[in-house]
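Just one protein chain is left out here, and the rest sit where they should.
So, chain A:
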Amino acid sequence: MKLNFTPEEQAFRQEVRRFLEHSLPEDIRERVRLGRRLSAKDHIRWQNILNDQGWLAPNWPKQHGGPGWGPVQRHIFDEECAAAHAPTVVPFGINMVAPVIMHFGNEEQQRHYLPRILNNQDWWCQGYSEPGAGSDLASVKTRAVRDGEHYVVTGQKTWTTLGQHANMMFCLVRTDPDAKKQAGISFLLIDMDSPGITVRPIITLDGAHEVNEVFLDQVRVPIENRVGEEGQGWTCAKFLLTHERTSIAGLGHAKQALRHLKSLAARLQHRGRPLIESPSFRQRVVRAEIELMALEVTNLRVIAATSEGCAPGAESSLLKVRGSELRQELSDLTRRALGPSALPFLDDFLYGSGELNDTHQADSAAGAAQYFNRRKLSIYGGANEIQKSIVAKTILNM
């Protein structure tokens, strides 16, 4: 057993680092560093740069335009991106719908959609959750009724992340109301400009407009926009969820958050000394550091298993639970480290174009909002309680 990276892998890390130093626009880097919301344009600007480099879709096979990396390289790439304050690639097209189209889509769909995803021509959003279907995803009610060469779709989707920018949505709809729960579901690709679609913002407790409600009223969707067979939607959905969970530990982000926390705690004063020297605070930083060490090795174990062709199993649920808990703990520590400076809520700076002259105020502005935002980590992608039930059933056979 060895835990170190090979010389080739270390050289790859250097290559990624150099690329990020050169190619990540300074204004984008700075917005990410300060925890400010990026505009749709900024996201696309960065994703075009990645695409020009051939690195936009690390998970894609080479034949579709992926870089042909293995799991270790993808892990290194994620880590370096987080360390350099690069924006997270909007995952709905690249990491979520694309693998489904590759696996279940027909040739025509692959030819049409995959290049458009890679070239950032389409912005995808996810039509999964509904007001009555959260963790219990299979109880979706949005109805799709066949009418000649179309489905007529009516219903409501929610928690649609960045749906305000999207022109396409992949959607779970019920095509057969009489079939058993999972069996009556199909997977549709819906043009967001279709008549009958309304997108309404949901403002979350951090004051951000990240998620939306999407209302569908008699929306006509051509049947060629169905991926897979009618009734096969649940298979697509499950397939997609396993792809979603492979990098769910968010380890690169956790590492970056710990670095940020340490530098804050070294700089900020507490009773005349650097905060990091305060025993009770330091103890929590120490515990977070050790948890991160454990999580990193667990993550590498999963990556190594994936490299050998094993599907990520229970460990990915474990990573999701512990990874989200750690990131939440780090966001709590960061908020506390800021002390009274965590209180001002400068939303024009965080979510808009307002500027601040005071660098301390700018550095502190996102702390509390991010703490509240990070509560989502243990809820989305299958709430942590759901993850535990999955492990109990599938691994422990309880």
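One rule holds in what follows: a contact is a pair of C-beta atoms (placed from the backbone, for glycine too) under 8 Å apart; a residue touches a chain by one contact, two chains touch by 3 or more; residues count from 1.
Quick note on the criterion: contacts and distances are computed from a predicted model.
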Missing subunit (named according to UniProt) among the choices "Cytochrome c oxidase subunit 1", "ABC transport system permease protein", "Branched-chain amino acid ABC transporter" or "Acyl-CoA dehydrogenase": "Acyl-CoA dehydrogenase"
Given A:11, A:205 or A:297, the one touching the chain that is not displayed: A:297
Identified contact with the non-displayed chain, of A:49, A:84 or A:321: A:321
In chain A, positions touching the absent partner: 1-6, 9, 72, 255, 258-259, 262-263, 266, 276, 282-283, 285-287, 289-295, 297-298, 300-301, 303-305, 308, 314-315, 318, 321-322, 385, 388-389, 391-392, 395-398
